[in-house]
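Report on the structure given below.
For this view, one protein chain was removed and the others were kept in their places.
Think of it as A and B in the order they're written, each chain with its own count starting at 1.
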Amino acid sequence: MKNFTSIEDINDLQSMIKTALQIKNNPLAEPNKGKGKTIGLVFLNSSLRTRLSSQIAAQNLGLNVLILNASQEAWNLEFADGAVMNGGTVEHVKDAVEVLNQYCDIIAVRCFAGMQNKEDDVNESILSQFLKYAKVPVISLESATRHPLQSFADCITITENWKENRKPKVVLTWAPHIKPIAHAVANSFTEWMQSMEVDFVIANPEGYDLDPKFVKNTTVFHDQNEALKDADFIYVKNWSSFEDYAAMPEVKENWMLTQEKLNATQNAKVMHCLPVRRNVELSDEVMDSENSIIYQQAKNRIFSAQTVFSEILDELPT
Amino acid sequence: MKNFTSIEDINDLQSMIKTALQIKNNPLAEPNKGKGKTIGLVFLNSSLRTRLSSQIAAQNLGLNVLILNASQEAWNLEFADGAVMNGGTVEHVKDAVEVLNQYCDIIAVRCFAGMQNKEDDVNESILSQFLKYAKVPVISLESATRHPLQSFADCITITENWKENRKPKVVLTWAPHIKPIAHAVANSFTEWMQSMEVDFVIANPEGYDLDPKFVKNTTVFHDQNEALKDADFIYVKNWSSFEDYAAMPEVKENWMLTQEKLNATQNAKVMHCLPVRRNVELSDEVMDSENSIIYQQAKNRIFSAQTVFSEILDELPT
Partner (left out) sequence: MKNFTSIEDINDLQSMIKTALQIKNNPLAEPNKGKGKTIGLVFLNSSLRTRLSSQIAAQNLGLNVLILNASQEAWNLEFADGAVMNGGTVEHVKDAVEVLNQYCDIIAVRCFAGMQNKEDDVNESILSQFLKYAKVPVISLESATRHPLQSFADCITITENWKENRKPKVVLTWAPHIKPIAHAVANSFTEWMQSMEVDFVIANPEGYDLDPKFVKNTTVFHDQNEALKDADFIYVKNWSSFEDYAAMPEVKENWMLTQEKLNATQNAKVMHCLPVRRNVELSDEVMDSENSIIYQQAKNRIFSAQTVFSEILDELPT
C-alpha cells in the first residue's frame, strides 16, 4: 500500500478485515515492526478517536510518533499554488510537506471540508496538496470527502457482528443536526459498503442526496421508515445538502433515530462514528441500548489504523 | 487501589509515603511495570506540574502515555445527563469516557471547579461523570473539590522535612489573590493533614471558612498571627468564599506571608502548590528563602503520581 486515502488504495477488503481481526486478537505481536521509523500525525482539525487510536496503533508497532496541531502549534498554511503570500498565511503547504518528507517515513493528515466552496471540497483542495508534495506515504485521518480509517473500522465492526448465512441489510440514515456537517463519513461509508457483501441502502430527506459520484447505483429512500424496514445495521449520520452545497433545507419529519423506529427493524445494530449529538441525531435510549455497537466501532479504530500502518510499513524502504 | 480521587482511596497513608520515598530513591527500578498498558491524561484545564510530573511518572513505569487537551484538541464536552445536544457542546462526556475505556487502561483527568454554580462544584459535576462512566481506574489530576496527588506530595514533603520527636505544627493559611480561586487544594490539604501525625490548624479571614465537610474538627483562626505562632510548616494558599460561593469579601488585614511573619514562627518551612502570585500571596523574600520547600513539593509530584500509578497497576488485569 503506497497511500491510504480511500478504498481505492485497498486490494482486497476481505483479506484486510481478516488481518485487522488478527491484529485485534494480539495487537502487540509486532512491537518492533516500525522501529526506527517515524509517523507524523498532522491535525488541521479537532480529533479525539482518530488522534488517540492512531497513536495507540503506531505505538503497538513501535513507530515513533510526532504530533503536530498545525494551526495552534505551527503556522497558518497556504494552499493555493502560485499565491503571493502577503496575507494571513505564513507557510505554503508545499514547504510544510517537503519538510515533513525530511522528518517522517509516513505522513498522516486530518483536513476537514471547509464547507465554504463546493469545488474546493470536492477536489480535496487540502489533501490533494499533501498527496502532490509528499514523497512518503500519506494516510488520510479524514479529508473533505472521505474518512477511510473510520469506514474500514465500520467494516470490521459489521463483520464481527454478523454470523448469519445471508447478507445483512445495512441502512445509512441521515439524522438531524444544528450545523452544516461535511459529507466525508457518509460518502466513505457508502463507498466501503458497496464493496461489502451487504444489502446497502441510504435514507435521507429530499434535498439531502449525497454526491452521485458516491451514491452510484445504491438505492436512496426519502422515507426513513421504509428504508429502516428489516434493517440489520443502521448507520446514523448527519450531513448537509450536497446539491445546494452546505445548505440545510427544512425537514418536516422527525429523522432522529428513536427506540420506536428501532423496534420496527430486525433488532438492528446501531452505528455512529462519534462524536454524536444525543437526543438530536439519536435518542439516549437508542445510544445506550444493547443494540448500539458504537463504542465497539470506536475501539476498532485502533485496528483499522494498525492494519493500514502495518501494510504501509511492509512497503517502506528499510 | 481502584480509583484515586481522594484520601478515601488510600488504605494506609504512612505505608504509601514510605513507598513513595523508596520510589524517589530509585525511580527507574521498575521500568517495565506498565509495559503494554496505556494511561490517558485528559486535561480540561491548564497544567504545568501535573502535566509534566504525570508524564515522567508514567514513563518511569514504562506506561504508554496519551495526552488529550480536551477542549483545544478534541470536542466541547456536554456534562448534563439527558441533554438535548442542540447547543455548543459536541460530545457527551459519557461517550468520550466510553471511548477512553476502549483506548486506555487508566484514565487520569483534570477538571477544575467552574466557580459559577456551587452545587455543581460541590457535587463534582465533571469528575463524577468520569467516575460514573469509566470502566477502568480513574485518577484525579485535580477536580472541583480536591487535588489529591498534590496533597500526597505535600505529605511526602512534610515527612522528608521533619525529623523531631514531636508532632509538627502545620498551618494552612489563606493568602490574598486577585481572582476567585477554587477550594480544591485547601480542602484536600486539610483532609490529608487530618490523617497525618501533625497538629493542624487553618487560618483564614472571616467569610473565608472552608466547607465544614472538610474542616471537621480542625481549629480555624481568623487571626493569622495567632495561627502562625510556633508553626513548623506554613502552607500558603488562596481560596474564595465557600459560603457566599466564589465571592471575595473584603479583607482589611494584610494576609500576604512576609518575612516578618515568618520570623515569628519556629523557623517554619513554607509550602505552596504553585503557581504562586509573588508579592501577592507571599513575598519574594519568603519565596526565595531557605525556608521554602516549595520546589521540593513540586519534585515530589513525580513520586506521588508514580506511587499511585504503581498501586493501580498492581490491580489491573494482566
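Following the convention adopted for this analysis, contacts are C-beta pairs under 8 Å (C-beta built on N, C-alpha and C of every residue); 3 or more make two chains touch, one makes a residue touch a chain.
Please read all numbers here as calculations on a predicted model, not as lab measurements.
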Hidden-chain contact residue, picked from the options B:49, B:94 or B:269: B:49
Of B:212, B:249 or B:275, the one touching the omitted chain in the full complex: B:275
Residue ranges of chain A at the interface with the undisplayed chain: 36, 38, 40, 64, 66, 68, 72-75, 78, 82-87, 90-92, 95-96, 98-103
Where the missing chain touches chain B, by residue: 28, 43, 46-49, 51-53, 55-56, 59, 69, 72, 178, 274-280, 284, 287, 294-295, 298-299, 302
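Following the convention adopted for this analysis, only the chains that are shown with their structure count from here on.
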Inter-chain centre distance, chain A versus chain B - centres from mean C-alpha coordinates, in Å: 39
